[in-house]
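Here's the structure, in structure tokens; my notes come after.
Missing here is one protein chain; the remaining ones are kept as they sit in the complex.
Moving on to subunit A:
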Amino acid sequence: MKTNKAFISLMSVALVGSMLAGCSKDNAANNAPNQGAENGQAENAAKGPSGEITVLTQRTDIVDTVFKAYADEFNKTYPDVKVNFQALSDYEGQITVRMNSDDYGDVLLVPTSIPLADTPEFFEPLGDLAEMSKEYIGLEERAVDGKAYGIPIAVNFSGVLYNKKVFNDAGVTKAPRTIDEFMSALRAIKDKGDATPLYTNYADGWPLTQWEAVLTTVAGKVDYVNVDQPNTDENFVSGKPHYELYKVMYDAAKEGLIEKDPTTTNWEASKADIANGKIGAMVLGSWAIGQVQALAPNKDDIAYMPFPTNASEIIMPLADDYTLGINKNSDNKEAARAWIDWFVKESGYPTEQAGGMSPVIGAPLPETLKQFEGTDVKFELQTPAKAGQEGLVDKIDKDAEIGLWQPEFKKRIIEAGIGNLDESYDDIMKDLNDAWVKSRAKVSGK
């Protein structure tokens, strides 16, 4: 008995000892590369940045393939920087939770749900807005007090993705310009009977939010979204852009020009369907063009047009994709900055993977936009909000629980359109406008 106890205590000493040894070994292993990096920094100060950075991305699909290749390419210019990637599948949902800690990578996409005014709490300024604007476009969306906090990974344009063959077969040879022309084109496709004229992707929800992006086209002026909208009490009133825009959705639903059962739609299937001519059109950002063309038997059938409008000018609105920023708590800000500049300028991501335009000034237009060169279609960024009104639209929107960029009220419009709700379109618009007016008074009054 006695010996047994002695044996056990000996064993436990040995065990604890080995655990401690394990710890110290780990420490040594951890320290080594860090020391190496620090030494390297001192030696190679002239050569360029060094260290290890973690890049967060939403592209779970290509993080192990395309991004790996980017890192290799990047290391040819910056051999001392080690780039790690972390892909988050529900980027917006997960990143805001992680940002409660200090550990949210070195380079990350600035979440759209972070209000503009709070940006400096989390992100490192990248430089003077005026200075950087000579090099990049689209910085205004993440600029506070004259400093830029994010560079867009791509600049997207918004409109309608359509299958040219379906439109041609129904006798519509020219892309419709006005809302009336668009509606009669949809009716013609319905009468032909081979395809769903306009697919909403109601069940997935998020494709419905793409409609909000074309508000500028319907308004026909770049000032509307950020400058006019926060100063009006008539946002959803008849004749105003929001009313006109979603009337297209409502009328299409009402006349049976959308899919037969919206509640069981499927996004992946819809991409294949429009590629194969079973769907006429979908309202989507430019990022979708490449994805659908890849599935199409004949790439040239898949075309893109501005959203129909009654305005005198046709503006295809440009908007930032996610912007890239640097974590304020990062240890390797210099290396992080090098990655951002390289990623946006050299990697080819903006056009090849994001399907948009490069934010670098002077970069050539992508193929899909060449057809609009020399036409009356203008490509323009939205005017940023007036000083003191940055993020005001978002604040009113959140407070009123309208959800301009959420699928909720669009779903309500479709439900009313197909007759599932007792509400009329005007009821819904009145409801939204009342909420808008109330919250605008509350938010501006603060």
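Just so we're on the same page, a residue touches a chain if its C-beta (ideal position, glycine included) is under 8 Å from a C-beta of that chain, and two chains touch if they have at least 3 such contacts; residues count from 1.
By our rule, contacts and distances are computed from a predicted model.
Not every chain of the complex appears here, and the one that does not is recorded in UniProt as "Multiple sugar transport system permease protein", selected from "Multiple sugar transport system permease protein", "Glutamine amidotransferase class-II", "NADH-quinone oxidoreductase subunit M" or "HEAT repeat domain-containing protein". One of A:Arg177, A:Lys254, A:Lys411 or A:Lys430 touches the chain omitted from the figure, and that residue is A:Lys411. The chain that is not drawn here is touched, among residues A:Thr264, A:Ser312 or A:Thr375, by A:Thr264. Although one chain is hidden here, its contacts on subunit A can still be listed: residues 93, 96, 99-100, 113-114, 118, 121, 202-203, 205, 260-264, 266, 398, 401, 403, 406-408, 411, 415, 418, 420-421.
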